[in-house]
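With one protein chain removed, the remaining protein chains of the complex are shown where they sit.
Note that the chains take the letters A and B in the order they are written out, and that residue 1 is the start of every chain.
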Amino acid sequence: MSFDAELIFSALRALTPILFAALGGALCERAGVFNVSLEGTMLIGCFAAVTGSWFGGSVWVGVISAVLAAMVFSLLLAIGAVTLGADAVVLCIALNLLAVGLTGFLLRTVFGKQGTFGDPDLKGLQPVDIPGLESVPFLGRALSGHSPLVYLSWVAVAVIAVLLSRHPWGVRLRGVGEAPEAAQSLGVSVARYRYAAILTSGALCGLAGAQLALGNVTLFSENMTAGRGWIAVVAVMLGRALPIGVLLAGILFGLVEAVGFRLQGEGMPQQAADAAPYVMTLVALFLATRSRARRGAAPPGRLTGRIPRPRRFARTTSEPQS
Amino acid sequence: MNDQHAAAPGDIAEVEMRGIVRRFPGVLANDRVDLRVAGGEIHAVMGENGAGKSTLMSILYGLQRPDAGRILLRGTEHSFGSPVQAIAAGLGMVHQGFKLFPSLTVTENVVYGSEPTRRGLVDRAAARARVAELVDTHGLHVPPDARVADLPVGVQQRVEILKLLYRDARVLILDEPTAVLTPAEADRLLEVIRGLARSGRTILLVTHKLGEVMAVSDRVTVLRDGRVTARLATAETTPAEIALAMTGRRIDLDRMHPAGTPAADVLDVRGLTVSAGRGAKPLVEDVSLRVRAGEIVGVAGVAGNGQSELVEALAGLRPIDAGRVLVAGQDVGAASVAQRRHAGLAYVPEDRAGVGAARDASLADNLAMGFHRTPALAGRGGFLRRAAIRAHAAKVIERFGVKAASSAVTIGTLSGGNQQKAILGREITHDAPLLLVEQPTRGVDIGSIENIHARLVEYRDAGHGVLLVSAELSEILALSDRVLVMYEGRIVAELPRAEADVHTIGLAMAGGGPARPEVRPDDDTRPTATTTAHQA
Partner (left out) sequence: MTASKAGTAIEHPSGPAARWALHVRGAVFSPVTVSIVAALILGAIILAGTGADPLTAYGSVLTGAFGSEGIGDTLGECIPIVGLALALAIPLRAGLVNLGGDGQLVLGGLAAVSVGLYSPFPGAITVILALLAGMLAGGLWAALAAVLETRCGVPLLVSSLLLSYPAMSFVSYMVRFPLLQKGSGIPQTDRLPEGVKLPEFAAGSGAGTGVSVGIVLIVLAAVVYFVVDHRTAAGYEVRMTGLGARFAGYAGVDRARLTLRLMFASGSLAGLVGAITVLGFPYRMVDGALTTPGYTWTGLLAALLAAASPLGTVAAGFFFSALTIGGFGMEQETAVPQQLTAVLQAVVILFLAVRGGIFRKGGWLHRLGRGPDGAAAPPPDLETGVLESGVLEPAVPEAAVPEAAVPEAAVLDTGVAGPPAPARGDGGK
């Protein structure tokens, strides 16, 4: 196997759905919502993308449908977890299964197909050649010729990074996740920011689904997300919910997937390639918690998918009335 | 707005609360409280735990609504539905537990929610400049770019003050501001407070530390049991007068229970230290104490001075950083909770709903905890004897007078007093040589309080040792054979029953008490009857 431009190309393509979903997860994490429904929301996005593209006759109708459908889907999480105060994890487990059932059901009722829907007439995302870049020897073949959503995902990283670090909205969002009562005491509505984070995460998962179903392939098949949403959850943890960190974690998984795919072409069993990202994920998590524990930052059992709290503030006891 | 009978214009108070009443079920937290604070003054609001200070301040700051009463700021009536409105009216509050974002910088914390912007993004330069300016103006010495998590507690407190100044608060409410500070940090803070008052701001200082009241305040309003008991000018009063107003003349509860007859040690703690993480002062620092069979040792102190952490460390729920703990002669410093209980320890925790019981489990199941592996309740192979569990529950329920329809009801449906009686009953039934008891009567009705006190004395008289932690001074006095006072993680006073009175303890709780004599490890004669009175 050689480490060439095509490998980078396929790694970047594999990265995109994970990256979109993980950015969404990172926003939720920052707002203090443990969102493990990325998998299901992405699947809804996949289905809506294919449906929109098929009936709308345009791939962009598909992309927009994916975004809207995934946002509506994530609204269920927002209402349940934020307004009604239900347990987010239980909600997310149910939502993930709802997505599997619902897309399977709709695949049958809308397309009359079982398992997979694909059609030569189904419009997928067309590759975009970046003028100037495409002729650069190595980089051209690695970076040019991706679907527009691939480039959009890079833009999204930058936008979200700036948003979180510089924009009042992002700074307040971080505060809401870190110390909701402090945010509330300064007149910032925790509920509003959490709704915004969850819905934005829905939109990003929709884009992830669109890229998966109309970019990486051009079809819908049941459960086609195949755990990518969970890898995104781990990418959020590894990347400590920072856009750049999430990007780096995502690149790691994208590379593993691409390398696995390549090795598969060279005779390695497909199952090894399938398992590789998960094994990688576990190893990465293990190493991350190990080194963190060694530094004494987060004792074992504390890495919870949330941003580790550097230190205790409030005293643990206070009086009801002084 | 109807304010005809306001005083003459020159006499308008900056803050005036009139006839504030606030009820909680079973408690009258504020009973027609009047508070009048002149502009530019440092006004201390004093009282013991539960006197109603925090409730009063919560009302002023819009966190709670009063059941009756009016709030006037510079003669204008206000009714705050939320702190946001109070902030808009020029009030600001530093809470006892800080409300900061640890991972954000000082500047980000200060401007949070009202950030200066430039082309849509946060104008960091402008924000930083404004914060730096405030820091300079008020001599606060806070680095604007540091992450709050990296700052010592004292500096974090000044960040809280910066937040108020940034929002242009004219009236600053500081709730127990020195509770988490070291003495040096506290001195700095008092200096800052004086500076703020000089710059024309009004300070409401909620505290029960006599020392700082005397050092910094202009006037004092003292609350007791929800009522104002004194309004004093600091220059014209004495600590003793304030302490008297805070504590009142109480019935001498000691007489109710005869003293115990101490025997062998059941708890021996040497040099126990519990750290709070890097950089912070320890939660419990070098604490040595003993509890003997047949005595109740009371630990008095203002809440948050390390008592909870001490007890949790003894019970095995919190890791120990240094020191030795012997329970009934066994070294349990590194032992698990189960091993400690086996060694002879029972524990009634402060948080009875969250720690002492499983709310949604039945009373019978809650009462079986800890007995579920004993032969009485579990037969061969660990099979539970349901009938025995019910009988066990019935026995505890009857013996401790728990009011419940049956042992099948979930414990969460019982009143606080009945929950507490059940938990106390369970732990007493363990018959362990040592019983740790935290806040046994908090939120408990009067009838249950007497019952609980009687049980504790009875337990002592049966030859067990009790370590009692309570924020209620009257409870400490009523029950203890010996009183330890904790202040800032240390034991600062040790008083035998005969010498323990409200004023001595109160003074020590406020950091001004008689010091505890050095205990040498080889010192066999415990200094139970001596108290030297040199300063801490």
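The rule we apply is simple: contacts are C-beta pairs under 8 Å (C-beta built on N, C-alpha and C of every residue); 3 or more make two chains touch, one makes a residue touch a chain.
Everything numeric here is computed off the predicted structure, so don't read it as measured data.
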In the full complex, displayed partners of the excluded chain: A, B
Candidate in contact with the missing chain, chosen from B:Pro116, B:Gly370 or B:Pro496: B:Gly370
Touch criterion as defined above, residue of A:Val61, A:Leu76, A:Ala196 or A:Leu263 at the omitted chain: A:Leu76
Candidate in contact with the missing chain, chosen from B:Arg118, B:Arg198, B:Arg386 or B:Arg399: B:Arg386
Option touching the unshown chain, where A:Gly32, A:Gly62 or A:Gly170 are the choices: A:Gly32
Touching residues on subunit A - with respect to the absent chain: 32, 34, 36, 76, 79-91, 93-98, 100-102, 104-105, 107-109, 177-181, 184-185, 190-191, 227, 230, 233-234, 237, 269, 271-272, 274-275, 278-279, 281-282, 285-286, 289-290, 293, 298-307, 309, 312-321
Residue ranges of subunit B at the interface with the undisplayed chain: 24-27, 29, 54-55, 58, 63-64, 95, 97, 315, 317, 336-338, 340-341, 347, 349, 351, 354-362, 364-365, 368-370, 372-373, 378, 381-384, 386, 390, 403-410, 412-418, 442-445, 448
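Quick note on the criterion: only the chains that are shown with their structure count from here on.
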Separation of subunit A from subunit B, taking each centre as the mean of its C-alpha atoms, in whole Å: 44
Of subunit A, residues touching subunit B in the complex: 162, 166-168, 171-172, 174-175, 178-179, 181-183, 185-188, 296, 307, 309-322
Of subunit B, residues touching subunit A in the complex: 27, 29, 47, 49-55, 57, 82-84, 87, 95-104, 108, 112-115, 117, 120-122, 124, 147, 149-150, 156, 163, 175-176, 179-180, 206, 208, 276-280, 303-304, 308-309, 350, 443, 471
